[in-house]
Every structure is written in C-alpha cells, then in structure tokens.
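The structure appears right after this line, and notes come after that.
One protein chain omitted, others in place.
Right after this comes chain A.
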C-alpha cells in the first residue's frame, strides 16, 4: 500500500495505490468506503451496483456478520471476499457495524463485545485473530475498546480504553506475525481516549509507535460529545500521526461533518450515511456544485422565498411529522406532496433512478411498501454521496474548499430541504 499526497491546502488530497491481492486496487483521497452488509451493498445486487457511478475502490464490511459465520469461512478456506462473490474487491473489516447500536458496559480487559443478528459475541484477542485468519481481509481494524461514547465515560474509563486497546494491539500484532494467512493484510490501529485530550494524545503517540499500516479514529460516534471538543480532539490526534499512513474515521457521515474532519487531517470515511437516508425513505438532494449557473442560483433563492410564502404553519406541520433523524440534506419521498411530482429525485442528477424515474414513482413505491423503493433510493443516495467526495477532491485541487464549505454549511442551516429547491 502506498500513500501519495499532492500537497493541496486545507486537506490531504492524494491517493492510496497498490491495494488488494493483486496490488491493483486504489482509493482517491479524501474518500469514502463502500458500505456493505455481509458483503453486498444494501438492497443492491452486483449488477445494480454496477449502474452506480463513482463506487469507491475499497468495500467496508463489519466483523459481527462474519464472526457469526466463522465456521463457514473456516471450512471455505479461501477468504471472505471470494465467499461473498467479490474475488477482486479490496476489503476493510471494521470491528462494529456503524448502523448497529453498541450497548455500553460489555467490555473487559480481555474481552470486547460485538453485536450481531444473533446477539452479543465476546471477542478475545486470540478469537479475534482466528476469525480474521478465516476472513483474510485486506485491511482490518484491530480489536479495540471504544466504549466511551455513551457520554457517561469519565477520565478513568477513557484511560482504560487506551490501555486496553494498546494491549490488544500488541497481542494481535504478535499473532499476525505468526499467521501466514494474514501476511498481506494491513492492520489499522484504533485511536481511543474518549473526550479526554491527554488520553487521545497518548493513544495517538503510542499507537503510532507500533508497525500498523493505518489509523482509525474511534469513539467519535454518536452525539454525546460536544462538537467543539470533537473537532479539537480530531485535529490534535491527526497532528500526532505520521503523514504517510491513512486515517479512517468511524461514525461520521453528514456532509458538513465530513468537511470538518477533512480539514483536520482525516482521509477516509464510511458510507453508512446514504444507507440511513435510504432507510427512512429519503433522498439526498444537497448541492455540492461550486459553480452553479446563475439561473439556478436565482431559482434557489426563489425557492427559499416560496418556502416562506407557502406559510410557516404548513411547513412546521410537515417538519414535525418527518423522521426526527432527517437532516437538512435530504427530502422525504413519503411526503404526500410528491405524489404527482413528475420531476426526478434531484434535477441534474445522472443516476439510474433520476434518469428513468420520477419522485411520483418513488413515492408510490414507498407508500405501497415495494422493495424497489429501497433499491432506487440506495442507487441515488450512493451516487450522490460518492459524487460529493469527488467534488471535495476537485475543490482541494482547485483551491476552492472554502466555497464548497460555505455552500454545504449554508444548506446545513436551512432546515429540511424543500421540493421546490432546485440546485
């Protein structure tokens, strides 16, 4: 694995090359992973995924689903990628699934708890490495204790998360040396430490001393940590890490947060966010075009005016009925107002869904509980999200990151997006 940086300001523009078995895999940076559930993009078969543009070169799989079929993989012998019908994929195996909640209080000095469809599984370092030997991932997150996100963790708990994770790291590195199946696999060390700066710095420095291939910023999931604390810690942590190794962050997906992390030295993100948007029947419609044509800008502004004119009352009602998890970057296709909207999900989008179908059709599919709704929304949401990362890289290249930030942050403040808001 080779990391090359192009030295742009405001973020680490570059690429990773030489990935995977054959060394042909690559990932542009900053970038995201392809979120999968047991090796398949959610709702998407291999051929429907092929219709999505900009699919990243590294696929993300969570350990719990694979741990549950450990015995199957052991018997199969040829590794998880091949088992899942992805023989040429570059696979990153994280410890947890970003979408599955991890109840607090189930880790010890020797054991980390994972949560899968059959419930809780206890991982010791040796069991963890046994399973990784059967999976044979290209990258994997080392066993670590990230149970500091519930908001109740104090200094002592933060210190424990660092101590335990370093101990697991040292054991697992030793075990990896003795495992022929894992010689080609890159271990990512997890940076823990809760919201305690001292512990975060200690974790970063100590982890950086070990021969890991990359770093994983853990414990920033959820909403318990104050925003300023989170950003400050991320910046402090990455400052301690070597330039030539990639930095992944878990649990960050919203466009504004992605930009903030990129500015603070993070390279790689997950793509669970478009999946969550899909699951609530929503479509991403936020703009990331830095040079919208002047006409569109006028339309945008008129759209905002229409919102105000249509009556705040009506909008308030809609807002309260909407999914509480909904962000300002999306529209909710279940809303009655789309039942005869014959425009695409997002004007100007070139995805499979927007090229062939209308908001009215997707609305109908959602209302009638048809499986195709998830398929079409996932295709759109993934393509839009991957396009966002591409726009970030372009902005870094053209020194226009500030403009992109301004555009995205403006939309973050606007409140739930409106059907007439054409970008």
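Annotations for the structure displayed:
One rule holds for everything that comes next: a residue touches a chain if its C-beta (ideal position, glycine included) is under 8 Å from a C-beta of that chain, and two chains touch if they have at least 3 such contacts; residues count from 1.
In the analysis below, contacts and distances are computed from a predicted model.
Entry comment: the absent subunit's protein name, as recorded by UniProt, is "tRNA-guanosine(34) queuine transglycosylase", drawn from "Aspartate aminotransferase", "Tubulin epsilon chain", "NADH-ubiquinone oxidoreductase chain 5" or "tRNA-guanosine(34) queuine transglycosylase".
Among A:1, A:84 or A:285, only A:84 touches the chain left out of the display. In the complete complex, the residue from A:152, A:198 or A:370 that touches the missing chain is A:370.
Per the touch definition above, the residue from A:69, A:172, A:191 or A:345 contacting the chain not shown is A:69. Per the touch definition above, the residue from A:12, A:43 or A:230 contacting the chain not shown is A:43. Even with one chain removed from view, chain A keeps its contact list with that chain: residues 37-48, 51, 65, 68-69, 71-72, 75-76, 83-85, 117, 339-340, 342-343, 352, 356-358, 360-361, 363-365, 367-368, 370-372, 374-376.
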